[in-house]
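Can you keep this structure in mind? I'll have questions shortly.
Missing here: one protein chain of the complex. Every other protein chain is in place.
So, subunit A:
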Amino acid sequence: MIPAAFEYVRPTTVDEAVQAVAEGGEDVKVMAGGQSLIPVMRLRLAAPSTVVDLGRVAEMRGVRDEGDVLVIGAMTTHAEVIADPLVAQHARLIAEATETVADRQTRRRGTFGGALAHADPAGDLPAVALALDAEMVVAGPGGRRTVPARDFFVDYLTTTLDEGEVLVEIRVPKLAGQWGVRYEKFNRVAQAWSIVAVAAAVRRENGSIAEARIGLTNMGPTPLRASATEAALAGAGASPDAIAAAARSAAEGTSPSSDLNAQADYREHLAQVLTRRAVTAAAGL
């Protein structure tokens, strides 16, 4: 099918984009790479009156190093993130998860910021942003504000972005020390969404696990941290038994849905198994 008719605006700066959104009326929609938006528009599940296409906003694209923080422009494509040397060096978890997003063609168009702002519970990148304590830089009519990932995701397909706001860039603190990372994803077929996935970053110190950060994909309407497992792992021995014991609490505090792919209890089981695998790999065992 063909999308319903809409007005098309193509700003070239963040300021122009914010202005275009403000002038776009009630049914304005911001388009990043369009890989989620165009399909739903084609199916007429969305019919915005105005589409503000961020594709030509050059300042929103690319990755830069700001000392302790890596700054990823919201319009940086998945393919660019995967190929970026700074991401590979300082935020490898993002590259690893991004490699599993959709398919090759979709990764050429889809963007890091678009995936976060879309906030699909089955999307891979929100849980990674949460696990890495990323911060979202958001521009609106009143200027810019910074929102921690833990406050950014509000509900199913819903973020804290106000109607007039645009996600500009994502600040990812570099991991300092001896960190290992792993993204473990369970899905049925090629290019399918995650049924459950787990993003783990583990810091080892003197043979023990000093700190673990674990993000859960599709274990509720928003990405979640496996807080109980994280607490159990802090200071634990880096052994398969200790990790397996800690992983058993990975689904605590989650609220997974039941759908065609999986029942909630099966998702809880997957969260435990995938957490064990992800932490084991991230710990270098």
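In this text, a contact is a pair of C-beta atoms (placed from the backbone, for glycine too) under 8 Å apart; a residue touches a chain by one contact, two chains touch by 3 or more; residues count from 1.
Basically, contacts and distances are computed from a predicted model.
Peer 1: Leaving aside the chains on screen, match the unshown one to its UniProt name from "Carbon-monoxide dehydrogenase small subunit", "ABC transporter permease", "NADH-quinone oxidoreductase subunit L" or "ATP-binding cassette domain-containing protein".
Peer 2: Of the names offered in "Carbon-monoxide dehydrogenase small subunit", "ABC transporter permease", "NADH-quinone oxidoreductase subunit L" or "ATP-binding cassette domain-containing protein", the one UniProt assigns to the missing chain is "Carbon-monoxide dehydrogenase small subunit".
Peer 1: From the list A:4, A:58 or A:231, pick the residue that touches the absent chain.
Peer 2: Considering all chains, including the one not shown, the answer is A:4.
Peer 1: Hey, which of A:51, A:232 or A:278 is the one touching the hidden chain?
Peer 2: Within the whole complex, the residue contacting the unshown chain is A:51.
Peer 1: Which residues does subunit A use to touch the chain missing from this display?
Peer 2: These residues of subunit A touch the chain that is not shown: 1-8, 10, 34-35, 38-39, 41-43, 51, 53, 55, 79, 102-106, 108-109, 190-191.
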